[in-house]
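Have a look at this one.
Omission of a single protein chain aside, the complex is shown with its protein chains in their original locations.
Chain IDs A, B and C follow the sequence of writing; residue 1 opens each chain.
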Amino acid sequence: MRGLRTTALAVLAAALLGAVLLAATGANPLVAFESIVVGAFGPDGLPDTLAYAVPVAGMATALAIPLRAGLVNLGGEGQLVLGAISAVAVGLQVPGVLGIVAALLAGVLAGALYAAFAAVCETALGVPLLVSTLLLSYPAVSLAAYLVRFPMRDPGSSLPQSEQLPPDVHLPALADTGLTAGLFLVLAAVVVYAVVDARTPAGFEARVTGWGPRFAQYAGIDRPRLTVRLLACSGGLAGLVGAVVVLGFPYRFIDGALITPQYTWIGLLAALLAAASPLGTLLAALFFAALTSGGFALERATQVPRELTAVLQAVLIIFLAAATGLLRGRKGAA
Amino acid sequence: MMDAALFASALGALTPILFAALAGALCQRAGVFNISLEGTMLVGCFAGVAGSWYGGSVWVGVLAAALAGTAYSLVLAVGTITFRGDAVVLGVAVNLLAVGLTSFLVQTVFGTRGTFSDPALAGLDPLTVPGLSEVPFLGEVLSGHSALVYLSWLAVPVLAVFLGRHPWGLRLRGVGERPEAAASLGVPVDRYRYGAILAAGALCGLAGAQLALGNVTLFSENMTAGRGWIAVVAVLLGRALPYGVLAAAVLFGLAEAAGFRLQGLGLPQQATDAAPYVVTLVALFVFSARRTVKRST
Amino acid sequence: MLANDHVDLTVAAGEIHALMGENGAGKSTLMSILYGLLRPDAGTIELAGREVSFDSPARAIAAGVGMVQQGFALFDSMSVVDNVVYGAEPTRRGLLDRRAATAAVRELIERHELRLRPGDRAGDLPVGSRQQVEILKLLYRQARVLVLDEPTAVLTPAEADRLFVVLRELAADGRTVLLVTHKLHEVTAVGEAVTVLRDGRVTMTAPTRGLDQGRLAAAMTGREVDLDRVYPPGRPGAEALTVRNLTVRRGDRRVLDDVSLTVRAGEIVGVAGVAGNGQTELVAAIAGLLPADGTVRLGERDVHALGVRERRAAGLAHVPEDRGEVGAAPTARLADNLAVGFHRRPPLLRRGLLRPEAVRDHAERIVTRFGVRAPGVSAPMRTLSGGNQQKAILGRELAQEAPVLVVEQPTRGVDIGAVVGIHTELVAYRDAGHAILLVSAELSEVLGLSDRVLVMYEGRVVAEFAKDEADAEAIGLAMAGVTAP
Partner (left out) sequence: NSPDEGGSSGTGDGNGPSLVLVTPNPVGVNDFLKLAVEGIEKAAEDSGGTQKVYQSTDPASIQQNVVAAVRDEPDVIVAVGFNFADVVAQQAEQHPEQQFLFVDSCTEKTYPNVTCAVFREYEGVFLAGAEAGLLTKSNKVGAIVALDTPQFRRYSTPFGEGAKQVKPAASLSPLFIGGSNPFNDPGRAKQLTATLAAQGVDYVMGAASASGNLGVFEAAKERGIFAFGVDANQCPASPGQVVDNVIKRTNVVIADGVAAILDGEQGETRSYGVKEDGISLTGLQPEVESSQCVIADHPDVLEQVGKLRDDIVAGTISVDDPAQS
């Protein structure tokens, strides 16, 4: 209850500050807020929100998985991109419906292996995970950029993008919404994570490790093994998200298309804000997605400078982080 | 393969990264994982240019950059310390805010979109170090940088001495290592963390000043272009030790400069983009492998 | 909840005043209030006749109050010197004067005959030495009022005696010492007066001269406690734990040097020794937490090459010395702490899934059986008092019903009523046919419970005594490295 109130208060405070900013630039704050809400949840906006929420929630969950054990995966971007490019590479080779499955699997596998490699860098080579995941991310992104410019480039265009996947390797679309069946794949991943986290010994051991590495070691949890497995799960899900994105419109890998929307960083934000709790992570991801598509709607409707939208979003996140901090702090002090 | 001028330009280019990385190291030692370096640096860039333009002197700009960085880092300080928000979440938001805010300010303050530059904008002049500038190769590499470049070099030993030998530095490290123990000895944990974050803000401001008034003389939206993130990597690589951070930044700067050179020899740009990271990772492997060998014998 | 309820406590200058009470009675809470770590809801503190109020430790320190908290507050990465002078550093030309600091610390170490080296890293020190660093911190600050929350819990009798000499000197110097302890003999040995807390209330304040220990125990627990219980000997059966030539190296030093020992089913083997002579490493190596040369057998099975999890699965339970970080997760719920080790088998696990009700029931069973006082099984572990955390951990490990239990400092920080309870449990566990390796700094505990006693000195087992031939004096000599030829 108190959590709800504090959060609501934070949103309200941010909105107030936003209103002042908007008014200062001559826009009508009420119109602006209405367009944000309608843009995020209205009949036209909701599909946009969900379309953005799918990769964000997927990445948020992917990054939450190791975070539960106190392990931070900063390499989500590389895993996402490798998953996507692998999915396209396989999808272009394997024809028919089998291609969908093969492409998705390839995405999962690529992401999982790459993340597991980062984990091995820590467990076997002594490079801290934070560093190994982050550093490995860049070459992966560069590799994909190279592939779509040279060996895998779309011969029909001069753009850094792959060929389009054949129609039978497209994920089934959901009506006219711009959404694909990828929505269900990501949802399923979230549910599996929630169940594993709360109800299985493996999830329990991950949480134990998050509580304290020395306690985990004492309890017989093999930390290197756990690290590798959790990172593999994390990277696998990130790879799946990449695959899901490229198996949807425009059905190809475009260089930068997975980086500029900041799926990974917004996802990490959501996971951290929710302390990696499965449901909280999902909710935070949805919230950020709504904020983003609402922001675009605001710009379209009112031509408010986009800088202002970015400022509004940042202010809201700052207030929210402070509010959750207060909540956690209070719980800690109790 | 690399001439002196190139080394010199690499040194100048890594200065913003070095300043920001020192800032990050300071916070790290106080127990705050500061990833708002990028945004704070950007605010420093803007304030530096605005200060220099309206103050009429580049030093007004440098001062404005440091002050603006300090003031801006209050957001992170209040959020993480007073409100106990998550430092990473707040850091990301602070970065986001900086991009929006500075782009917005360019429009309102300078009345142009995106970029402000003017031939009359005063930038940092290169300093000729007497004596050193005559030394053949070294002189060309080490002399002729802006005052902030030399300040950043000076900042490394200063920070090392501060952390290792100044009472405040000792207390700061304790605060980072075990806050409740520090508190039980009467050391005001929150105040030290505020101090670290604000000082880091000033350093990031200087990083911005060097970038916008030293490396180039202009402001352009989002011109930090990921340097703050490289600084975060350098903090992690250098284990938040001043000299470690310096080594990481130099390694990075040289790998990048070498990458540019290799691009000229026909390596694809994507490979040279990745080069600094790969080089760093390999260096880490070698380093940690050597340590493991040493430990096992 | 009410941790302190209208406590009145008056201590004279130059007095050593003992504070006793059951686990969770509110002793640490009271001391934390004195030191400014917590603020009272009501009531006043007077220091030398003046009313004071500390809203932070800094104010308390400035007023001459110093405190050693229960558990440790050291910076592991820093040297002993840096730990001691932290927050009150000597300076020269604005910088830390390490030479002066080292000299001051060395002087204190020598004056009080402590076994510490100023340059050692705190994180590398054994628990006993860490406690000494904590005391050095107070001495260095020249506190007028010293608050010590269970300082002797981790010390050997000899070390405790040395501490008491220091405390007496300080008292003679006009300083006031408030000493929290669970050990009756310490109260009579150093205390001039004692106050007993129970459920946050003072139940007794008396001079220690001519104090009746039974009355003291009754004031603490509210019931009669049989303090002089004698346990019957065990009936050893087959070898349950066999250790051969176990060696642990740290740098060039052999911290555990070629140790061999055997524990049989139905037997308690005690390990005595001054802290820092390899006992902790012995336990960690047996548990699989520390890589070691040599062999370890559980029953017939050689587990030397196996990890912690496999050793536990092969029948090893383990109560570690450090309950704050190793034995428990302070921020996690009590129920989750107690589920560890049971989470991969029924009844907690059914059809591959953990059952929340079963986790709770399991925790409640342990809490009830071992008399753990806790706000509830869903409360975070760290809200339990120190002694109750210990009971909870011991309870969890006993409930494993493993053939071999390795237990280190089982009653450290546990109140006398509970000590008796834990001892009874351990003996009952032995009598049920389990093997126990008991490491304790408490000589009386080792003597009272063990069927055989091993003495460790500088990483080696230097003496072995059967139950009937073990006496405190001979063991004390062996602990100091003096063995009969």
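Going forward, contacts are C-beta pairs under 8 Å (C-beta built on N, C-alpha and C of every residue); 3 or more make two chains touch, one makes a residue touch a chain.
None of these values were measured; they are calculated from a predicted model.
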| item | value |
| --- | --- |
| Chains on display which the left-out chain touches in the complete complex | A, B |
| Option touching the unshown chain, where B:T82, B:S117, B:S133 or B:S288 are the choices | B:S117 |
| Sole contact to the chain not displayed, among A:A181, A:A194, A:I254 or A:L283 | A:I254 |
| Residue of B:A21, B:L105, B:A196 or B:L211 touching the missing chain in the full complex | B:L211 |
| Touch residues of chain A, complete complex, unshown partner | 27, 31, 44, 48, 51-52, 149, 153, 156-160, 164, 178, 249-250, 252, 254-257, 260-261, 293, 296-297, 299-304, 306 |
| Residue numbers in chain B that touch the chain omitted from display | 3, 5-6, 9-10, 13, 16, 103, 113-115, 117, 119, 211, 215-218, 220-223, 225-227, 229, 257, 260-261, 263-264, 268-270, 272-273 |
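Basically, only the chains that are shown with their structure count from here on.
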| item | value |
| --- | --- |
| Neighbouring chains shared between chain A and chain C, ordered by label | B |
| Mean-CA-position distance for chain B and chain A (Å) | 28 |
| Partner chain A, residues of chain B touching it in the complex | 75, 78-80, 83-86, 88-90, 92-94, 96-97, 99-101, 103-104, 107, 232-233, 236-237, 268, 270-271, 273-274, 277-278, 280-281, 284-285, 288-289, 291-292 |
| Chain C-touching residues of chain A, taken from the complex the two chains share | 195, 198-201, 204-205, 207-208, 211-212, 214-215, 217-222, 332 |
| Contacting residues of chain B [partner chain C, same complex] | 161, 165-167, 169-171, 173-174, 177-178, 180-188 |
